[in-house]
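First, the structure itself, so that you have it in front of you.
All protein chains but one are shown at their positions in the complex.
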Amino acid sequence: MAIVRIAPAVNGYFAAGILPAKEVAMSNYVIEAENLTKRFGDFTAVNEISFHVEKGEIFGFLGANGAGKTTAMRMLCGLSIPSSGKATIAGFDVYKQTESIKQNIGYMSQKFSLYEDLTVLENITFFGGIYGLSRKEIAVKADQLLHELGLFDHENTLVGSLPLGWKQKLAFSVAIFHEPSIVFLDEPTGGVDPVTRRQFWDLIYKASDAGITVFVTTHYMDEAEYCNRISMMVDGEIKALDTPENLKKQFNARSMDDVFFELARGAKRSGD
Amino acid sequence: MKTLSFLLQKEFKQIFRNPTLLRLIIAVPIIQLMILPLAADYEIKNINLAVVDVDKSRYSEELIQKITASGYFVNIGTTTSFDEAFSWIEEDKADLILEIPENFERNLIRENKERLFMAINAINGVKANMGGAYLGQIIQSYNAEVRMEWIPDTKVPPMPTISISSLNWFNPSLNYDFFMVPGILVFLVTMVGTYMTALNIVKEKEVGTIEQINVTPIKKLHFTLAKLIPFLVIGIFVFTLGLFIVARLVYGIVPAGNIGMIYAYLFLYLISVLGVGLLLSNYSQTQQQAMSLAFFFVMIFLLMGGLFTSIDAMPLWAKWIAYLNPVSYFIDFMRLVVMKGSTFADVKHHFMVICGFAVFFNTWAVISYKKTS
Partner (left out) sequence: MKQFLSFIKKEFYHVFRDTKSLLLLFGLPIAQIVLFGFALTNEIKNTSIAIYDQAHDPASRSISEQFAQSPQFNLVKNIRNQDEIEAVFKAGEAKLVVVFPPNFEQDIQHENKAEVQLIADASDPNTANTLTVYASNIIMDYQKELMLTTTIPISIQTDMRFLYNPELKGAPNFVPGVMALILTLISVLMTSVSIVREKENGTMEILLVSPFNPLMVIISKAVPYLVLSLANVTMILLLSVFLLEMPINGSIVLLYAESTLLILTALSLGLLISNITNSQQVAMIVSLMGMLLPTLLFSGFMFPIENMPLPLQLISNLVPAKWYYIIIKDIMIKGVGFMSIWKETLILTSMTAFLLTMSLKKFNIRLAK
């Protein structure tokens, strides 16, 4: 397992020879999707989407409710097997190597997913442990993490009794605790106040600086501006993909709100 | 192994963090074990008898006296009208009517024979049959007394008599606690194990934390083991309390067989029923579904386990269900080892079957747990 973890991308060059060189060295992309599709019966939730995400990039994944964002993300995380198309995550195939993918990613879902009946420290220890970190490593890193988050006095507080904003920041920190090459964030800032959201994005930038690729879905258009590149999903398809600047130019819009509105008003599916 | 230790740490922490639940799953079985076996006495006694005595003779009175003195019957009333006695049956006051016809005494002596009439509420067929048999025996013995009165002095009985002596081995006083306590204990431990494992994983599904687990590289086997071991420990704990505290101190039951062997069997047994719980949770999306399923199977475990009704008497297809029921093997095992002191050679078959169940259910549970849909 250790071999797999160092290999793909952490320090920006590839440890050729440890992994099959061909598979990884092909490109500098950590996420590659080609014609990725997911059907549930007659319903096509995600329809032939193709895109690449570079290492260290903050990639925004936007779309209205029901556009297919979460389904797409679940396929990339190895939680759901695609109906057709191709995709690799950190060089691993989404059909056959789901467990290797899981070793190399972090994930934070829109439904808050730490254990509310465990304390802050217990949650950190647990998730660190199941990614194969030793108790010693965990202790050192947890200490550091609690200081950074300002949660040091709260290591023995039950997560259920923390304010939402703290929970979200903690969940993110836990998701990248094992230093994955990619972290997937599914609407991470839902329901938190603007100040906390700002702090949350600071954490994201920090992770990105450390070389972790960030794949994030969001509803907030101001957050979209923070991304390096964004894709807009409408009715299961990617309708636009570029940097925020270029998109605004392309749609002659002053803000991302306008871009979103322009694209989304043609949508047939909406709401949950 | 290292991952497993982290998982187990988490499971135990969560269990101990919910003291209400923990107290319930330990106290409920123990309290029930202290009370319920006393309610499971099937010995036929206290049969409510209504007498329709039209004769009102010395004989009829003697007979009624003898019946009441037997201890099996409670005379709830004597009347001269069969209809009145029948209404007592309808109202559930009486179980059995004995009608002594007019001129019973006279006809018995003059004509050398007379008939008595019995009507028995047979909704519970066995109770009716047993009641009828007891009453028949008392009447026969009264008959012999009367005969002796008229035809005394017979060294050799006037007719061939086969006397029956009955012995009750392993439990001469027919103490039903000895049978019920180990059986009910087994069942209570089964309930704790099946319900708790079935609900535990589904709760993670409902709350959403399972998604976070599924996106980690955790091994299915490790996850399953981590869900299984805590309830294995609790199951063994409850069983130990039941066997050494309640069964020994309250009911005075000391296992006749090898304790180590009982625990070896308990271990295998718990693994199988916990496996069933895991399976149920894998096939449920909500706790309500898991619980409906668990309720269904636990009822079958209980009622088709041979504790309350005999498996021998079931139709063939139902016997097969009983053979596929782990509970029936454990109840039988307990009866053999605790009461009769059977040895490993006697229960080898029980061990083989339970090993099979353990492997089967848990393999299925591990396979059917899907991290990726």
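Read from first to last, the chains carry the letters A and B; within each, the first residue is number 1.
Just so it is clear, a residue touches a chain if its C-beta (ideal position, glycine included) is under 8 Å from a C-beta of that chain, and two chains touch if they have at least 3 such contacts.
Quantities reported herein were computed from a predicted structural model and do not represent experimental measurements.
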Exercise. What are the shown chains in contact with the chain that isn't displayed?
Worked result: B
Problem set entry | Hidden-chain contact residue, picked from the options B:Gln65, B:Asn143, B:Thr240 or B:Thr363 | B:Asn143
For this session: Give the residue, chosen from B:Lys66, B:Lys127 or B:Arg248, that touches the chain omitted from the document.
Result: B:Lys127
Exercise. Residue-wise, where is chain B in contact with the chain that is not depicted?
Worked result: 18, 20-21, 24-25, 28-29, 32, 35-36, 38-46, 48, 89-92, 108-109, 112-130, 132-136, 139-140, 142-143, 146-147, 150-151, 156-172, 174-176, 178-179, 184, 187-188, 191-192, 195, 199, 203, 285-289, 291-296, 298-300, 302-304, 308-310, 312-315, 318, 321-322, 332, 335-336, 339-343, 346
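Here, only the chains that are shown with their structure count from here on.
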Seminar exercise, completed: Cα centre of chain A to Cα centre of chain B, whole Å, reads 56
Problem set entry | Contact footprint of chain A on chain B as seen in their complex | 2-3, 5-7, 9-10, 13-14, 17-18, 207-209, 211-218, 371-373
For this session: Would you pull the chain A residues touching chain B in the complex into a rising list?
Result: 1, 77-81, 98-100, 102-103, 105, 107, 109, 111-118, 122, 125-132, 134, 158
